[in-house]
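Apart from one protein chain that is not included, each protein chain of the complex appears where it belongs.
For reference, chains read A and B in written order, and residue numbers begin at 1 within each chain.
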Amino acid sequence: MNVFVSNDLWLIPLIPFVVGFAIGLFGRYVQQFWSGFAACLAMLASLVYSIKAVFLLASTPADVVHVKQHVWTWMTSGGLTIDFSLVVDQLTAVMILIVTGVGFLIHYYSLGYMEHDHDSPRFFCQLNLFAGFMLLLVMASNLLVMFVGWEGVGACSYLLIGFYFKESEKAAAGQKAFLVNRIGDVFFVLGVLLLLYGLAQAGLAPTLEFAQIKAGAGALEDQRLALSWGTAAGAGSPLVEPTSVGLVTMVCLLLFVGATGKSAQIPLFVWLPDAMAGPTPVSALIHAATMVTAGVYMVCRLHFLFVMSPTAMAVIAWVGALTALMAGVIGLAQRDIKRVLAYSTISQLGYMFLAAGVGAFAAAIFHLLTHAFFKALLFLGAGSVIHGLKGEQDIFKMGGLRTKLPVTHLTFVVGALAIAGVPPLAGFFSKDLILYHAYSSRLGSPGLYLIALITAVLTAFYMFRMVTLVFWGESRVDRAVKKHIHESPPSMTITLMFLAVLSAMAGFLNLPKILKGSEWFDTVLHPVFARVHVLGAPDHRLEGVLMLVSILVAVIGVTMTTLFYLSPRKDEALEELEVTWVYRAIYRKFAIDELYALIVVCPLSAFSRFLKDAFDGALIDRTLVNGPPRLLKIAGRFLSEFQSGDVQRYLLLLTLGMAAIVVYLIKTL
Amino acid sequence: METLLAHLLTVLILLPVLGSLVIAYLPGTRPRLIWRAALVVSMAELLVSLALIQFQPVGGAASLQLTERCDWIPAWGIQYLVGVDGFSIYLILLTTLLTPIVLLASQRSIRSHIKAFTICFLVLETGIVGSLSSLDLFLFYLFWEIMLLPMFLIIGVWGGPSRIYAAVKFILYTMIGSLLMLVAILYLAHRHWTLSQPQVWTFNVLELYNTPLEPTEQLWLFAAFALAFAIKVPLFPFHTWLPDAHTEAPTGGSVILAAVLLKLGGYGFLRFALPLFPAAAAAFAPLLMLLGVTGILYGALVSWKQEDMKRLVAFSSVSHLGFAMLGIASATVAGIQGAMFVMLAHGLSTGGLFLLVGMLYERRHTRMMEDYGGLMAVVPNMSWVLRLLTFASVGLPGLCGFVGEFLVLLGASQNEGWGRPAAVVAAFGMIVSALYMLHMFGRVMHGEVVHQENRTLADMDLYEFGYLSPVLILVFVLGLFPGWILPRVGTAAERVVECVGTARRYRLEAMDSHGNFVYSMPVRLYESVPDLRQGGER
Partner (left out) sequence: MTDTLAQGYLSLSAILFTIGTIGVLARRNVLVVLMSVELILNAANLAFVGFGRLRGGPEAAAIVLFVIVVAAIEAAVGLAIVVALFRGRGTTRLDEINLLRG
């Protein structure tokens, strides 16, 4: 196992960090243009260094596992040493290219989008910091440095969602995102701690380095964790308690809960739709292309742990599939253009987890890549529409924008076709790969496949519902806005075109063998995932059949939806539909937010208020702490009655006392 | 220079109090002169204390360094004995750093009795540095009480509307604890006298570490010490003096109180309660962990519902120091390192928060969150600083808060007793801490400006930014380079861990054979320590 050392890796996250801080400190004192310019330049520099690192990796001999740079030793405690070190292997290479590449495009797009916002330095500062943390996340060589990035991107997402802080609701959406992410993060930390515990139990040196965990993972296989307080039965213990679970399973599940927070899966997905309160480029970069994929990346990065636990894999696959389905269903009825895309993102992330859960890690990453392109494209397209319509986001108040926004229209349709899975666009190949593995993998099942297929139909439906309502048909735009509709500035449209090309072509990176392709992407990632043996042997006939089904489903879905929403009778049909309880349940997003508020937030809030007022205030402070002094005070007041200040009363008591003593003495003597 | 280094601790202890004597004779009619003199003294103290950075950890029996010793009251074996190790140096540095900052910050808001104000802070500094370096229990007790008086005056004279209540509550509460500790100290010294051959009186803690004590004795003595320290920490449910004291104290007082005085509690556990009574410490550990974890969640939840910013930050202290307590009680190296780190990080982030709240108070004369709102548009620089401190306080990795919390959780999860469930519960405190800090930030900074008075608030000026900047820089430095601190704390922690660990093992064995709580104390950990370099007698 060889490691190649490079001294340039740290520049990749450092440049956005430094530039971000500089913009934050000085951005307000220079012309607005310069902050955006510097931010773009930073991303470009980072992209250049990423490409350099990738070429370095590609040029190393075959036995080199990764390129590494040890930056400094972060902390040591007992036997545990945590280095601040960065690695680039094939998986990281894909991720840094996405982050810096798509990141640069979105920065460039933002130059136009944020042109008229006098607060743009703050925006670019936070966007650059985000990029830095994201790069740190994917380049980290150990779990704790990954956690730095993991929480850092969460913090930046909080800042950027709440960018329009003057509107309290938007700021609150940022807080919600941070808090929900924090719930996941706590489970992440617990997973890390349990992993350390497991290593200690297995007699291994404590470490959080991915490479070393991978090397020692085998020893963890037999570790079990008793589900009672305090003790745990070690390996080879004669009596494995009936209530024990595999330690690896538990570690994986804890880490996966962390991933559900970051990647918006059931049960922690509620923050992502609200996160659309941020500026649209933020939604594109953070809440579509990069940050939300961190959970998928983490599972793939730790695939060697996850594959050891079939239970955890099954949980991931099913959670992914169900999330995909649920979000797809909710996406059907949303009216806000960005919310549709948000639920679509949740749904697509579900696909990625489904892929990871059945052991198709390369497919998960491939979908991550294509999704980054087409979803960034769709969000930026939506941003262009919103920009052109002066902030209008309701798709029922759009329509007929085809002629007014030609570039946006064209690129948006490309993105929609890609995500709907119409060949030969990128989404088709990546989604088809996932569908195939969901069916054929040893961990897969027809049930998973079916859910994924239904979700594919839903995807086609909600995307083309949106495309039809926004761009085609007759215009329903408010008259006041209508006059001002305009195509976006070049920096935005150029980005759109660029991403459209990527969305259209990226699929060919992994052209399947049955289409005479070489599955190049799979081959590239092969060194990372080489030890995964859960995928079934390639079955080309099955693959062909499933592919035809996918194509059929996508094409039918797209055509039917378009025809329905273009038909003149659609309004009546919709009116009928809207009164049904099913529609209302979907439109209200199954009231999950309200449910969480009812079972978590409100009781906690009431409990805190009880603690503050009744427990802390009344019981501890006023009764237990101030009670005894008050008793003393009452006693003192009673006793001080004797201290009347009346000399004659003193004397009377004195005399009586003396008399009593005299009487007593006379009696006893 | 040589002499200075040889008597570094004595210089550090005496410099502020001598400075305050000089200030006492300055004319009271010239406030600028007094401020400048106080600043010179505290800066000189800071410069001298920087010499502590060269401290290198030494494992084994001679882990205490820079020791000085001379007899004080020979008849009772009371000595002037000082020395430092990894536990104390960073707290001393924190004290010497924050004192000048606090003086600078108070310069604008304090208008009356300036001379007394500066004298109070300098005497307080002497008390703190003295407590942190005393190795003689009598001397420690003396400095421990010296700390109380200036703080009492600071709260009672320059505080808010109900300052008298807060000051009296503060001093009575703390006194109750420390008087019990005094009784325990006297008992301990007497016990050492009866057990030693030939009988000698000593309050030297290094000697007393070796005193063999009965388990029941240990329990009582530990309880007395622990109560004094728990009140100081403050450990739930002994915390209610803190919100009042914090809220009523002037900004400077709150900063020193939160950043340094509370840390004396944790320090006391590490220096005295744990190694002096290891068996009792092991027995009490589950209770301490329980209270620590309760404090984490309780402080956080109560903090969430506060209306007053200073009260909110005060309760957040209860939550943060719950982490410290959990780490200490876990009696693992990682846990104790984490606890020390939590204390240092809390000193910076909470100190900074109090300074910032103080700035807002100076401008608007209110601490209620409802009187603010939407300030981000008005005071962008302040909002950036508040944001940074918020992130540091919620433990964002890369900033100072995270390292300590992680190590505490790690240490607790290594504890074989109740540490693991405690770690699991404590981890959830991280969620609630984000809840209340973001809640505060949101209420103060987000939204539209609703109060007309807030539209014209002045942003931070260079002066304010100047005295806050060391804190802000250290927030990053500690988060990114904890390696500067952790090993030195680690060597000191190893001794304590060994001490408590031996006692716990012994207890388990005894319980195996007898089935009940019977054991004697075989632990002699600091055995070879008495041959200290006797700087005071040369």
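Simple rule for what comes next: contacts are C-beta pairs under 8 Å (C-beta built on N, C-alpha and C of every residue); 3 or more make two chains touch, one makes a residue touch a chain.
Here the structure is a predicted model, which means the values were calculated and not measured.
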### Query
For the chain omitted from this view, which of the shown chains does it touch?
A
### Query
Which residue from A:N7, A:Q31, A:S59 or A:Q643 sits in contact with the chain not drawn here?
A:Q643
### Residue touching the undisplayed chain, where the options are A:A58, A:M505, A:L542 or A:L651
A:L651
### Query
Hey, which chain A residues sit against the chain that's not shown?
639-648, 651-652, 655
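As a convention for this text, only the chains that are shown with their structure count from here on.
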#### Entry: Between chain B and chain A, distance of the C-alpha-averaged centres to the nearest whole Å
37
### Task
Enumerate the contact residues on chain B facing chain A in the complex.
169, 172-173, 237, 240-241, 298, 301-302, 304-306, 332-334, 337-338, 374, 376-377, 380, 384, 387, 391, 396-398, 402-403, 406-407, 409-410, 413-414, 416-418, 420-421, 423-424, 427-428, 430-431, 434-435, 438-439, 442, 445-448, 480-483, 486-487, 490
### Message
If we count contacts the way the header does, which residues on chain A are in touch with chain B in the complex?
### Response
24, 28, 72-78, 80, 84, 144, 147-148, 151-152, 155, 158-159, 162, 165-168, 171-172, 175, 178-179, 182-183, 185-186, 189-190, 193-194, 196-197, 200, 229-230, 604-605, 607-609, 611-613, 616, 620-621, 624-625, 629
